[in-house]
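One chain of protein is taken out of this complex; the other chains stay put.
Labels for the chains are A and B, by order of writing; each one numbers its residues from 1.
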Amino acid sequence: MTAKPTKDELRLLSSRDRLLHLIYTQQLSRGLLEDLFVVAEKARGMYASGIGATFLQNCLPNKRALLYFVQPSTRTFLSFQSAAEILGISTARVTSTSTSSEAKGETPLDTVHVFAMYHDLIVMRYPEAGFASKCAQYFRERDLPKHIINGGSGMDQHPTQALLDVYTLHREFYRKGGIDGKRILVAGDLARGRAVRSLIYLLSKFEDVKMDLVAPASLGLHDDIKEHMHENEMPFRESENLMDFIGEADAVYMTRVQDEYDDVEPGGELDYDRFSLTPASLDAMSPNCAILHPLPRRSEIPVSVDSDSRARYWEQVENGMWARVALIAHVLECDLRIKTA
Amino acid sequence: MTAKPTKDELRLLSSRDRLLHLIYTQQLSRGLLEDLFVVAEKARGMYASGIGATFLQNCLPNKRALLYFVQPSTRTFLSFQSAAEILGISTARVTSTSTSSEAKGETPLDTVHVFAMYHDLIVMRYPEAGFASKCAQYFRERDLPKHIINGGSGMDQHPTQALLDVYTLHREFYRKGGIDGKRILVAGDLARGRAVRSLIYLLSKFEDVKMDLVAPASLGLHDDIKEHMHENEMPFRESENLMDFIGEADAVYMTRVQDEYDDVEPGGELDYDRFSLTPASLDAMSPNCAILHPLPRRSEIPVSVDSDSRARYWEQVENGMWARVALIAHVLECDLRIKTA
Partner (left out) sequence: MTAKPTKDELRLLSSRDRLLHLIYTQQLSRGLLEDLFVVAEKARGMYASGIGATFLQNCLPNKRALLYFVQPSTRTFLSFQSAAEILGISTARVTSTSTSSEAKGETPLDTVHVFAMYHDLIVMRYPEAGFASKCAQYFRERDLPKHIINGGSGMDQHPTQALLDVYTLHREFYRKGGIDGKRILVAGDLARGRAVRSLIYLLSKFEDVKMDLVAPASLGLHDDIKEHMHENEMPFRESENLMDFIGEADAVYMTRVQDEYDDVEPGGELDYDRFSLTPASLDAMSPNCAILHPLPRRSEIPVSVDSDSRARYWEQVENGMWARVALIAHVLECDLRIKTA
């Protein structure tokens, strides 16, 4: 999310109202998000019946996808693979560059061009953050009708994680007036967690969302995203203790405080309880509050919380698959067929 | 097969007459075995025609399977993958824990829980023997409608190998009165071969099966399984030479005497001929005797035996795939559709 695409760049990634590629979280407008949520809900409803599942599997009989995951991420990989297969798209996998022809002096763009001759969609997780965008431009220049979805490249952009997080909030608040006007608490490592940054960015597209930020002093949210909140008139409060705000939250988005904390704050011992769901914080939390987490978790959400009726983080995993179904359907243009089925 | 599940544990793995999970060989009752054989035969017959194959492929349009093989086993992996694909189930593969989130401090159960949100069936081959069972219990406690099949975890349980071995005998004796009353010779390393132990266990569920056990003295069958035979009034004889019993056998189940023998018996040289199919033992064998082997083989079955009309070990490999088709169909509940098609 640090990567800031220019307007020209963003324009090239779309054609009219449709994304050709999803590279940046910034491409997800509120209108597009809501459209994707409708497709995701429709698809998961259809899939529950054999007839509906068969319909979905026959939506894209002449499309093939490559999962090009040079950076490993088992769960994002499996989520995209399942999403593609729900739509009847066969998937191939390439998980390293070492066996490819780059050793023979081929450029990374040539390698991707070869892959694109066999596939219509490339889901890409690549160490160099800007590479997915470079590929999208390359296809555009050559008029190649190929599509790229960023599966979490580099340190800063993972747009489908942002999409699934907001989709989870959308489902949660669907019968409670929607996301508009809600108060969302985010806790943990807000400095390095790209998920939180992207979530706040997307929530700024809704009306009157209020943010509460809870992090150790040295792991607070960076100034750029705070400025973004100011510009979008999005009120926020800050604290170093979950207990300060938890009673008012409509949803709590927990994240992991990583081991590396000790390197950041060599002097002090961190009181992890202040950033974890303890019995006290669960007591203080409203009975309707939703608990989210991008996973993997550690002690910030004890396993005992799994049976708490407010836990949404497992459902959130499944939501990720359905959000990706909707996204692939959008990019490959079978979303209308699904919506009108 | 050393792992002895409690009755409570076994009860939790089933729902009425149907297995939710297959973790232990002990879950395979005679009735269930015979039911699986019917489904396996029906499916392989249907598959021979294009229409039948298409029917099978559309049986489970909304199911997905993960092959989670942390312990490598190429052939078991391929057998399950083919079986799943015959039923139209797409399969994903994860072959290590290293790329997963366990490095970030996630528990193995959380990892499997994430996988289960994307898949309905997890075929698991995991170094820790009890882990598959632990996962099944975890799903049960959370009312998650997910299924686990043990693909050979740890040293002692590989229930689908046992299933395919008995299926091969069932096919062999189908027009010869069935398995009941037959005399089965098992030869080779009976101490460490889990396949033989499981086979004897399952054969004890049939009537009046007689066992002949041929192994080097130091690699004989362990006492626990001999006790099991006593308790089930299953007669057995023992010898250190195949020639002693081979003339009377209805089937011979050969196994590999492993290199490590020398560590067990440092003083002596083993006479491998006593545990191998030599020209003399083939001559002594009945013309109707079936030759089985779990493979891989070494010198105990020379390649020349492949053209012997009594050889069944290659068919046995294929039987493994069909037995797994039947098992998956049972667990995911499309077995009735297949039987009545």
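General observations
What we mean here is this: contacts are C-beta pairs under 8 Å (C-beta built on N, C-alpha and C of every residue); 3 or more make two chains touch, one makes a residue touch a chain.
Since this is a predicted model, take the numbers as computed values, not measurements.
Of the candidate positions A:N58, A:S218, A:N288 or A:S304, contact with the hidden chain is made by A:N58. When the full complex is taken into account, the listed residue touching the unshown chain is B:E85, out of B:E85, B:E102, B:D156 or B:E248.
From the set A:L12, A:V39, A:A53 or A:L66, the residue in touch with the chain omitted from the display is A:L66, counting the whole complex.
Residues of chain A in touch with the missing chain: 58, 61-62, 64, 66, 90, 92, 94, 99-102, 104-107, 110-111, 113-115, 117-119, 142. Contact between chain B and the unshown chain involves residues 47-50, 52-54, 57, 72-75, 78-79, 81-82, 85, 256, 258-259, 295-298, 303, 306-307, 314, 317-318, 321.
Going forward, only the chains that are shown with their structure count from here on.
Computed from the mean C-alpha positions, the centre of chain A lies at a distance of 42 Å from the centre of chain B.
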